[in-house]
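One protein chain omitted, others in place.
Each chain carries a letter (A and B) given by its place in the written order, and its residues are counted from 1.
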Amino acid sequence: MALRRREFLAGSALLLLSGSSSRSALLSDQLPWYPDAGSPPVPARPGPWLYFTADEARAVEALADRIIPADPQTPGGKDSDCAVFVDRQLAGHYGRDEGHYLRPPFMSGTKQQGPQSAKGPAQDYRDGLAALEKYCQAKYSGKRFPDLTADDQDTVLKGLESGEAKLDPTDGESFFKQVLKDIQAGFFADPLYGGNRDMVAWKMIGYPGARYNYLDWIERHNERYPLPPVGITGSPAWSQKT
Amino acid sequence: MSRKLPKKDVVIIGLGWTGSIIANELTDEGLDVIAIERGPWRDTPTDFPVNYMQDELRYHIRHELFLRPDQTTFTFRNKMTQTALPIRTWGAFMPPNGVGGGGVHWNAETWRFLPSDFVLRTHLTERYGAAFLPDDMTIQDWGVTYADLEPHYDQFEYLCGTSGTTGNLNGQIQAGGNPFEGPRSRPYPNPPQKQGFGHTLYGKAAQELGYKPFPQPSGNMSQAYTNPLGLRMGQCTYCGFCEWFGCGNYSKASPQTTILPVLIRKSNFSVRDNAEVTRINLDRSGKRATGVTFVDTSGEEWEQPADLVILSAFSVFNVQLLLLSKIGQPYDPVANTGVVGRNFTHQTMSTVDGFFDKSKFNFNPFIASGAIGMVIDEFNGDNFDHGSLGFVGGGYLAYGQTNGRPITTTPVPPDTPKWGAKWKQAVRDNYLSTVSGADVHGSMYSYRDVYLDLDSTYKDRFGRPLMRMTIDFHDNELKAAAYLTDKLDQIIKAMGASQTHKKPRKGPYDITTYQTTHLNGGAIMGADPKTSAINRYLQSWDVPNLFVMGASAFPQNAGYNPTGTVAALAFWSAAAIRGQYLKNPGPLVDA
Partner (left out) sequence: MRSIVVMMLAAVVPWLAATAPGLAASSDGQAFEQIQKGQYLATAADCFSCHAQREGGKPFAGGRPIETPFGNITAPNITPDNETGIGAWTDDQFVRAVREGVGRDDSRLYPAMPYTNYTKMSRDDVLAILAYLKTIQPVHNAMRSNTLPFPFNIRAAMRVWDSLYFTPGDFKPDPKQSTVWNRGAFLVEGPGHCAACHTPKNFLGGDKTDARLGGGKLQGWFAPDITGDTREGLGSWSEAEIATYLKTGHNGATAATGPMAEEVLNSTSKLNDADRMAMATYLKSLPSHSDQAAPTPAGRQVMAAGQAIYHDECSACHGLEGKGTAQLFPALAHSSIAQASDPTTAIRLVLRGARSVATKDEPTAPGMPSFGWQLNDAQVAAVLTYVGNTWNNAAVPVTAGQVKQARKSLSTRNE
């Protein structure tokens, strides 16, 4: 990105600060432009787990399936690839907490003051999943979370949600909150990020996706929008049927 | 240590709405102007193109277009007795970054404040008596009137192509508009936007309840428009990716669509991006600014000398730069002295969700624009009698659902679990048939213990102290929120909702949940240098060749979105600089 931006700036009327290696540029005369402008998203690739260990991945898939259980019309969290989404996110800048303010001191404050952890989501998952496994093994005679019955899994999650089930040393309540947020985001995010496989979540609710023009429908009050969803990288309708 | 660049007539700190407006006005005057912007250059086809801007995860959840807290943030506490902690990731508001500033990612709700808002203390005291106001409430008059600003509201609306229905044309109330608005000298430049099913139902229900609903004034174009600078805008296509996003098809008013293409062509204008101003430099007397010091992305320090300094960063950063540059006396809430940091405010937002029978209602919530919707203004400002209510202030009541983006806008009835099969079924059942986020856009008045100062513990990457926000809701605002939310709930019920979920704003003020990005005050305007940092022309009382733009000038916040007023003040200030200051540089008001 930095390189490309330099190229782009070099193509427009501007001066870089002399004697500095800075990206800071002086722009004047015309709106900068270069071919292939922009920084399009990089789609998540299928393939092995990038962040999770096999055990962690199995646990997150099981969590995803309880948070979003499969039903006859729509796949569950696992089959809609929510765990893949979380894995790719944790392997990227989200996992590393990039861009967040990470200077010390770290002190705990009120709920209104927001999270004050130094760790970042990737480490939170590593610690949280280990703590969850320890908790389940202790409570369910050595069984891991994915091996529990659905009812037992729900019991564990309800315990975490209410704060009654204590993980050690992780704060189970906030870990569960984070998992819930990420799995649901993976279910509804654009499929390019690895979740929401085949746009199943969008089809489930009737969301037509990454569109940019509803001029023909804004005044079709109380009528269902007719077109199927489209992702940023397209839809089956973009290719010729063979 | 810092290297000196050639002197300019004017240096502008921050190229958002106000920086762009001032730059355009002062270059028209023939002055040589440079703008220094902390973030990157941004433009429609290169940075918010139609083919990947509609990405909720990237732009909303992950905050792509916004300032990184890593670059700088604030510390926050509710009470003076607490220890403030840093905001490590944004929540309650989203400080902008980059050319265009908040004008890139706003919803484009383009409001004027009420005439009484500008003379608030005088008005309320006359109507209810001084004893009616809480002791620690520090509201004051602005030093400008609605009549002063009217031509400049008009200037901004024509610049933007604001789409709306006129309610008061030169004192004549017009059918279909807001009967409470101050008189306008001209109608809106564009007719109102089209409305969706839900918005239309809300308008009907409000009317049946005896209110006077009107379309929200919108900077999303109802039709193609050419502004007075000759810039072309397209018709809004109701994509539902407005707030948090840049507009890809030139249909939302922003510095990019309404000013910058003209500004950049002027030989007496340039902008330096990715460069953060770290202080305003003063001469030995401390009464004259000599320019600014900024740091580039390599950490090198540069000095940009100039005769006139325009501070037009985001409100809180305006206050920070004043404090770090030692301009004006810092506010001390204990001694009740000083001005810089005083009268900090935000907004008091409340919402109501309405759940409808899915076999009868389909709202297609994803078909929307940032400033779509219908509004009533009966409960704003002092449009209603507060005598028996025990609070002052108010807000508009709107149903202006801006999107159906599914990560954040999949509301379920309040008794639904947050996950599992029941949650999933509820999401499926309610997505298309729910009215979500009908809102009370509530005012927040100022108090002695709500303020900004420099934090003594946390520093930014240059080692400068972060700004510390001390802010909480007071009873007055919470009472207003409860009252207004009930009124809104009645309208949503009248639309035919089978169930509603009322969410009046409750204390304490919480940094983790989004309200609006309308942070105001801290460098307020006024008639008296003892209680204001800048005079009625936004000129620093202490350093007359420094003007401070933006919502930091608001003595308190009204029940509207601030951009219209922020921009009108910028035009008003620019007119004073062009008409008075340049002829005789010095204080425009005697202290």
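The rule is simple: a residue touches a chain if its C-beta (ideal position, glycine included) is under 8 Å from a C-beta of that chain, and two chains touch if they have at least 3 such contacts.
If you're wondering where the values come from, they're calculated on a predicted model, not measured in any experiment.
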Legend entry - Among B:N249, B:N430 or B:Q515, residue touching the chain not depicted: B:N249
Legend entry - Omitted-chain contact residue, chosen from A:L31, A:L50, A:A70 or A:L102: A:L31
Inset, instruction - With the full complex in mind, choose from B:S2, B:T46 or B:T125 the residue touching the hidden chain. - result: B:T46
Inset, instruction - Among B:C239, B:A313, B:I511 or B:L588, choose the residue that contacts the chain missing from this document, as touch is defined above. - result: B:C239
Legend entry - Candidate in contact with the missing chain, chosen from A:Q137, A:T155 or A:S235: A:S235
Inset, instruction - May I ask you to list the residues on chain B that touch the chain which is not drawn? - result: 43-46, 49-52, 224, 226, 229-235, 237, 239, 248-250, 261-262, 265
Legend entry - Positions on chain A where the hidden chain makes contact: 7, 11, 13, 30-31, 33-38, 40, 210-213, 215-216, 227, 230, 232-235, 237-241
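Here, only the chains that are shown with their structure count from here on.
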Legend entry - Chain centre separation in whole Å, for chain B relative to chain A (CA means): 29
Legend entry - chain A residues within the chain B interface of the complex: 5, 8, 17, 19-34, 37-38, 40-41, 66-69, 71, 73-74, 94, 98-103, 105, 107, 109-116, 154, 157, 161, 180, 184-185, 188-190, 193, 201-202, 204-208, 210-215, 217-219, 221-225, 232
Inset, instruction - Enumerate the contact residues on chain B facing chain A in the complex. - result: 3, 40-41, 43, 45-47, 49-52, 54-58, 61-63, 68-70, 73, 76-78, 82-83, 85-89, 91, 194-197, 200, 235, 237-241, 248-249, 260-261, 264-265, 267, 269-275, 296-298, 300, 302, 361-364, 366-367, 404, 406-407, 410, 418-421, 424-425, 427-428, 431-432, 457-459, 508-512
